[in-house]
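All protein chains of the complex are present and in place, except for one that has been dropped.
So that you can tell them apart, the chains are marked A, B and C in the order they are listed, and the count of residues begins at 1 in each.
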Amino acid sequence: MNPAQSNYGWGLPVAASTYADKIDRSLLILHAAMAAIFVLWAVYMAYCLVRYRKENSPKAVYSHKSTLASYTPDVLIFIFEVWLIFIVGVPIWAHIREELPAPEDATVIRVVAEQFAWLAHYPGPDGKFGRMAPSLVDYAIPLGLDPQDPDAGDDVASVNEIRVPLGRPVLVTLTARDVIHSFFVPEFRTKQDAVPGMENSIWFEPVMAGRFEIGCAQLCGLGHYRMRGDIFVLPEDEYAAWMAGEQAGRRP
Amino acid sequence: MTAAVHREESFIGKWIFSRDHKVIGLQYMFTSLVFLLIGFSLILLIRWQLAYPGRPIPFIGDLLPDSLAPGGIMMPDFYNSLGAMHGTIMIFLGIVPLGVGAFGNYFLPLQIGAKDMAFPTLNMSSYWVYFVGGVLMLSSFVLPGGAARAGWTSYVPLSVISSGQTTWLLAMTFLITSSLLGAINFIVTTLNLRAPGLTWSRLPLFVWAQFVTGLILLFAFPVLQAGAVLQLLDRVAQTSFYMPQGLIISGELSQRGGGGNALLWQHLFWFLAHPEVYVLLLPPMGIVAEILANGTRKPIFGYKEVAGSFCFIAVLSFMVWAHHMFVSGLKTSLSYLFMTTTMTISIPSIAILTCYLLSLRNASIRYTVPMLFTLAFLPMFGIGGLTGLPLGFTPTDVYLHDTYYVIGHFHYVVVTGTLIALFGGIYYWFPKMFGRSMNMFWGKVHFWGTIVLMNLIFFPMFIQGLAGVQRRLYDPTVQLHNLTVQPTNVLMSYASWGLLLFQVPFIVNFFWSIFKGARSEENPWQATTLEWACPSPPLPHVNFEKVPTVHRGPYEYSVPGREADFWPQNEEN
Amino acid sequence: MSAERSNTKVYLGVFAALAFLTALTVWASYLDLGKGRNIALALAIAFFKVSLIAAFFMHLKSEKRAVHALFYGAALLALLLFLLVLPDLGLP
Partner (left out) sequence: MNDTRVLDTSTGIPNGKLGMWVFLASEVMLFGGFISSYVILRTGSPYFSIPPREMLGVPLATLNTFVLITSSVTMVLALDAVQKGSVKGLVRYLSATLFLAFCFLGIKAYEYHHKWLEGITLTSGLFGSFYYTLTALHALHVIGGIVFISYLLAMALKGRYDSREHARVEYAGLYWHFVDLVWVVLFPIFYLL
């Protein structure tokens, strides 16, 4: 199923993860406040430009006194910002960044970004990732999975496609192989740089089935623009069927 | 002080290797305007590729070599080079040298009543080091490796493994050295060579802005110098300051020692780059203060608040840099700290904007061309500043980072903010520099065309940003979520080409008026600051016939009980 | 001019102090006081030597406010860079 154009409109893409609506609300609050400030200033300025133009007020009023009232805009905005940061911002940021779901009740996936592809690596039913050796990396085994490692037996690897079951949070461990990439899924409002030499873990919980697009948000070379992938959020049974198919395909 | 014996200088001595701050100011102005045009034209090519991805560029396409644009169709590598060089040229070769090098060198000594900068030879060498850096930066297009293609931020490891970066780093070292030499000059001149009676509270806000900018440059640039040297060694000497362990580049395991950290470069780079964006902002804010006071015929509202805010911005600008790294693997605990400092630094900017807007009350506004640019600066910079809030606020920055929203934000601050104010400064001080005034009709044409088209280019960027369009995409239509908003690219591209057309009247007007403009007397705008107390153009090497003494604040307009509505600083009664 | 005579004595005194502190820090580095304390001690001695040189040799003591502001400003900003980047990349 290709992504119905309905995912993307002129405004924000559809909010398809649990914290997406929190972020959308913050965006709305901020843009409403910005619009209000801008309109107030614009009205005031337009009035001044007309009322105090040379023809209308030939003599300006000389004064060096800055009244206390002149600080009200700064104070109001400062209070708004303090409220925004400490009441709204910090909890959401902590929720997104620090409340990672426990691995046992989440779908754990390792995503390795390389120049111009997203390599996904599932642990398979045994829940354990096979050993990955950089020296083993070659065209046939892009992830460098060590075939002898017992855990690697049921691991599944895929390129530019990630399948996750609906109803469970997804825990993604991000790293990169060559340069800095950035794992960006607009519908989930999630973005995290994949930095070589570092493992960043992020999480999101899809709230609807469908196909959502992965993009790279950090300049990573000449193929940066075509480094796209898809996340298929499948209902529980479809996902189980798919994983079983992968395992079946495995045993000769 | 004995007047310098005026020896007849050869053409070389007078114009090329001159130590007169005014000549150096003009050299900076002409060079930075040329670089601005070059940097702008690079982006016009990109606009074609964004509007019509993959289709050959009409006229210029077949002029380009096949290695860059075979059959006129731009290659992704060339696209990345254009983007990286556009950013680098506009910031390091265009706007900062225009705002700090040209206006600062020319008018700082004049506004403090000094004969020249504290170190004239250092000032001259700062221009020539800048010139060499600029030429080296541009020559990277034709050098074998091609131009830099890792963005103007040159993030490692991409910038270490892609070609073209070595020339970029060398040119950057020259530019940094030039800025440091300039900063030393500005600081010592402002501290030491003020005219008698010119205390700190009587200093024009333009001088405050240049002095604070000098301090920011002085403290911020050496750190990037250090970062650039480390990156240069990574590229050339196979060290691995920034290269982590076990990199697999195009399939093979890299043989480097490894152990470095890719984020270290981002810290060192943004430690400079954020203060650098305030270096872009402060001089134009100084120019806006000068023109606003002159155009509204009344003292700037809250002189102390504005000068204080400049210093507060300068200090805080060294504590906010990691808001560029919220999603780049920065530890979450640090992102709380930098979110708070970023929100705190928005307060002085709002305070300055408030004071400027409150200056309009009870004013008597003259709609001269410089005043038009200054008045346009206020709302435009307002949008730029306000759109910074969602980027400094982590939950919304997660979504908006590295999208076109960011590009819309900083272009509103730098282009419709800084560049517009600098244009206003050119129209305002042109009579002082050349003794002739620019044609005001064509000035208005240039103003209205530029402002309208700039908004047509930059406002849709917010729409694209909210739709999630990433930045630096060679072909946005590959990503499905960009398809809906792709028409905005076509609109923006036509607006950008239109913007080029509207610069023609400015360029013609600028060069034509130098020789044929209507003659103007010493103080055409009836301003009060010291640079209007000397002939235009000011006397070579000595500026003022006699050293002015300052008796009052910089913006004594419409003082009750005087018939002239302006009271120059150097007049006794 | 008597103040001048004592200058040389001050300089030689500072010289002796610096020489002693160098020997002290080298000697202290051979002691095993535990990683943290070793670093702290070495940095304390280095800081003390730096302030000796700045105060006496560079005459910072008798300089005006502007110079003090510059020197301490630069030192504070360099420390700020270090202390804000260390928790991100320096500590595990």
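In the analysis below, contacts are C-beta pairs under 8 Å (C-beta built on N, C-alpha and C of every residue); 3 or more make two chains touch, one makes a residue touch a chain.
Keep in mind that this is a model prediction, so the values were computed, not measured.
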Next on the checklist: I'd like to know which visible chains would be in contact with the absent chain if the whole complex were considered.
Outcome noted: B, C
Checklist outcome for this item: Which of B:Ile184, B:Ile300, B:Ala322 or B:Leu473 touches the missing chain? It is B:Ile184
Checklist entry - So which of B:Gly54, B:Gly71, B:Gly257 or B:Pro535 would be touching the chain we can't see? => result B:Gly257
Checklist entry - In the whole complex, what residues of chain B lie against the chain that is missing from view? => result 1, 118-119, 122, 180, 183-184, 187-188, 191-194, 198, 218-227, 229-230, 233, 237-241, 245, 256-261, 264, 268, 271
Item to check | Touching residues (missing chain, whole complex) on chain C | outcome: 1, 4, 7-8, 11-12, 14-15, 18-19, 22-23, 25-26, 29, 38-39, 42-43, 45-46, 49-50, 53-54, 56-58, 63-64, 66-67, 70-71, 73-75, 77-79, 81-82, 85-86, 89-92
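In this text, only the chains that are shown with their structure count from here on.
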Checklist entry - Touch graph across the chains, line, ring, star, complete or other? => result line
Checklist entry - Using C-alpha centroids, which chain lies at the maximum separation from chain B? => result C
Item to check | Interchain centroid distance [CA atoms averaged], chain A/chain B, Å | outcome: 32
Checklist outcome for this item: Taking each chain's centre as the mean of its CA atoms, chain B sits from chain C at a distance in Å of 38
Item to check | chain A-chain C separation of Cα centroids, rounded to whole Å | outcome: 47
Next on the checklist: By the touch rule stated above, which residues of chain B touch at least two different other chains?
Outcome noted: 261, 263
Next on the checklist: For the complex, give me every residue of chain C touching chain B.
Outcome noted: 66, 73-74, 77, 80-81, 84-85, 87-89
Checklist entry - So in the complex, which bits of chain B are touching chain C? => result 191, 215, 219, 223, 261, 263-264, 267, 271, 318-319, 322, 330-331, 333-334, 337
Next on the checklist: Which residues of chain B touch chain A once you look at their complex with the stated criterion?
Outcome noted: 75-77, 80, 149-151, 155-158, 161-162, 244-251, 253, 258, 260-263, 296-299, 301-305, 327-329, 332, 335-336, 339-340, 343, 346-347, 350-351, 353-355, 357-358, 360-367, 375, 378-379, 382-383, 386-387, 389-390, 393-396, 398-399, 401-403, 463, 466-468, 470-476, 478-481, 483-485, 553, 557-560, 565
